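Left out: one protein chain. Kept in place: all the others.
All chains are identified by letter, namely A and B, in their written order; residue positions are counted from 1 within each chain.
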Amino acid sequence: MNRFARNIYAYLDERFKFEGLIAYSKHKKVPEHEYSFWYYFGGISLFLAGIQIATGIMLLLYYTPSIDAAHESVQFIMSSVKFGWLIRSVHSWTANILIGILFVHMFSTFFLKAYRKPRELTWITGFFLLVLFMAFGFSGYLLPWNELSYFATRVGTDIAGSLPLIGPWLKTVILGGPSVSQATLSRFFWFHVALLPLAAFFLMAIHVLLVQTLGMSVPIKIKDKTHKEISFFPDFIYKDALGWTLILVLIGVVCVFLPWEVGKKADPFTATPLGIKPEWYFTFMFTTLKLVPGHVLFFEGEQLVILAIMVGAVIWLLAPYLDRKAARDKPSPFFTWLGIAILLYIIVLTVLTYAVPRIGQ
Amino acid sequence: MNRRRFINLFTGGSFAATLAAFLYPVIRYVLPPKQAEAVQKKVAAAKVGELAPNSAKIFKFGSTPAVLINTSEGKLVALSAVCTHLTCTVTYETSTGTLYCPCHNGRFDMAGHVISGPPPKPLEVYDVEVAGPDIFVAKRG
Partner (left out) sequence: MKETAMTKRLIFLAALTGLVLLPAAVFAQKNSCLECHRGLDAELKAPAVGFAGDVHQEFGLSCKDCHGGNPAQDDVDKAKDKTFKGAPKRAAIPELCASCHADAAYMRRFNPSLRVDQLSQYATSRHGQLLKKGDAKVAVCTDCHGVHGIQTAKYPKSQTFPWNIPQTCARCHSDAAYMKPYGIPTDQMAKYKESVHAAALFDKKDMSAPTCNSCHGNHGAVPPDVKSIGSVCRQCHPSTGDLFAKGPHKKAFDDMGLSECEACHGNHKIVPPTTAMLGTADGSVCLQCHDKGSKGYAAAGELRTLFDGFESRVAANAAVLDVAEKKGVEVSDPVYKLKDVNTVLVSAKNLVHGLSLPDIKKKLAEGDSTLTDVEKAGQNALDEAKFRRKGLIIATFFLALFGVALFFKIRSMHKAG
């Protein structure tokens, strides 16, 4: 068996010239310290994204992006296609798990100040990847064309439409028309399977390349202490694989006992169901909009919130450049507290949305 | 066999088994299911000549009943047979040329409009297409 494997390797190596790659990977080291647990979340995100691509491609085999057939095709997948229930449930559950993991990944790198020089671009591409994946979630949510998806899309695009100046134009571009319709479904499908994957692929390529080139960032506290190092290949990979295996078990259990529902087919003429809200990862912004009073000083409440969120996002994006202390490898408690505040804000408002369902009414 | 080789074999073997366990559903998924299409948009309701003028036939359209009518003028019309009042199945009344619901006296015309009785909404009208010896009924639009 071994000789056979060696022959194959020799054949490929003559043609692909692996030597350089092997040498590099043998030398690549990953630090091991009290915080290195957080290193795994990037790999988990990549793994989950891979699952999404695989299950997404499978779903493409039976899904039809037409308002007359979308819901029916999803019901068909759930009831008649062998293991269709599994593929679809994995796709829907993993989407939510992935976004949750992305938030963990983002906040852990923020608190460990991994964004400091020279890793600013890793942070920037990472931020835009989060935005892309939330767009994946938003566009994918409409595709089953059920009641919840239709009205959640309507509510979400209404908020986009309330942006100052560009709002109405932006809403029309997103919807492909004045309201949620076949044009919207076609457009969201295009976003979900073509445009966003292409953009995500390029950003992920840059992001992973940077991580590979620069190696893992070591927190400022640990930096000067001596710490262990393990080789990326194969030690870290095996540890990665163990984490991925555990996640797979979790996904399997959840999909068998809590398969994703098909829901009722969207009917634009029925009234909006009470308590309609977007998916959980948007709820912190949604609930903020509901809580803010109609007018604050001379600003319209909603516009003020949107402005505040955009300003917050820009500050978050530019953290590597704003955090001067971290850039000099100095402790930066201000930014740590800022991160804690934003994290608490997101958690509290998300929990509030579900704990007090009729909030703001 | 030393410890190292055993662990390697164990790892490789369990990986292969896991991979197989994952490949099995993927292959079953890709192989076409028995019911080939998701949406039954078109149904063969009857054969040409099966219905005399001024008679009708109830048939299954998807999972709901529908009615195919050959009117007294010889025109073929198809509508949903689910009464919009309380979902009883309507019947074609030859004496009046209308669709009648025996549950609470609802009455519909050949265009699905409510002529009398409690039904609040009209019946959905379907498209009729004759292809060869078969009469096909399909959803509109």
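In this section, contacts are C-beta pairs under 8 Å (C-beta built on N, C-alpha and C of every residue); 3 or more make two chains touch, one makes a residue touch a chain.
All values reported here derive from a predicted model rather than from experimental measurement.
Visitor: Which of A:253, A:291, A:308 or A:348 sits in contact with the chain that's absent?
Guide: Hidden-chain contact among the options goes to A:253.
Visitor: Kindly state which of the options A:79, A:179, A:212 or A:270 is in contact with the chain not pictured.
Guide: A:79
Visitor: Thinking of the whole complex, not just what is shown, which of B:26, B:76, B:103 or B:128 touches the missing chain?
Guide: B:103
Visitor: On chain A, where is the contact patch with the chain that was removed from view?
Guide: For chain A, the residues touching the absent chain are 75, 78-79, 85-86, 230-231, 234-235, 238-239, 241-242, 245-246, 248-249, 252-253, 256-259, 262.
Visitor: For chain B, which positions touch the chain that isn't shown here?
Guide: Residue positions of chain B that touch the missing chain: 3-4, 7-8, 10-11, 13-15, 17-18, 21-22, 25, 63-65, 85, 87-89, 102-105, 117-118.
Definition applied: only the chains that are shown with their structure count from here on.
Visitor: For chain A and chain B, what's the span in angstrom between their mean Cα positions?
Guide: Here chain A and chain B have centroids separated by 39 Å.
Visitor: Within their complex, state which residues of chain B touch chain A.
Guide: Residue positions touching the partner: 25-26, 28-31, 33-35, 37-39, 41, 139, 141.
Visitor: Quick one: which bits of chain A touch chain B in the complex? Just the residue numbers, please.
Guide: For chain A paired with chain B, touching residues are 58, 61-62, 64, 68-69, 72-73, 75-77, 80-84, 86-87.
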